[in-house]
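See below for the structure under consideration.
Missing here is one protein chain; the remaining ones are kept as they sit in the complex.
Entry: chain A
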Amino acid sequence: MSSINLDQLYRRVIMDHYKNPRNKGELADGGLTIDMNNPTCGDRIHLTMQVEDGIVQDAKFDGEGCSISMASASMMTQAIKGKSAEDAVRLSKAFSDMMLGKDLDEDLDLGDIEALSGVSQFPARIKCATLAWKAMEKGVDSDANPN
């Protein structure tokens, strides 16, 4: 018998973010725009971010995808707002580690995001959870290294 069950994946907080996504939509005045797809399944994210003086002032997302990808995007935008770009990237690395089932730094406060830790037990779904974070990292990177 398998010890994994669905409730480890679909925690209540996740379903809440899926049903009532935070920061859904698009920032009116430009800023950074990142579009990313998950080509294997068709999930799609459109992320807009306002980064000023190294601080993520605002972020919104739009897109299509499963509960895990959309909830993760919602939580991500919530978590990075007000953080420095550096901290946002640090959080994203911690999130990747969490997806790999690694132990996390005790001082790191993940808040709602912690609820996604169960995804690590569903390898087929890890890419769903990391899509929005990858988009955010790409945005921060393009802000720091414009070409």
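Some observations on this one:
Following the convention adopted for this analysis, a residue touches a chain if its C-beta (ideal position, glycine included) is under 8 Å from a C-beta of that chain, and two chains touch if they have at least 3 such contacts; residues count from 1.
As a working rule, contacts and distances are computed from a predicted model.
The UniProt record for the undisplayed chain lists the protein name "Cysteine desulfurase", from the options "Cysteine desulfurase", "Ferredoxin", "Carbon monoxide dehydrogenase" or "ABC transporter".
Hidden from this view is one chain, which touches chain A at 1-2, 4-6, 9-10, 15, 18-19, 40-44, 64-68, 122, 124-125, 128.
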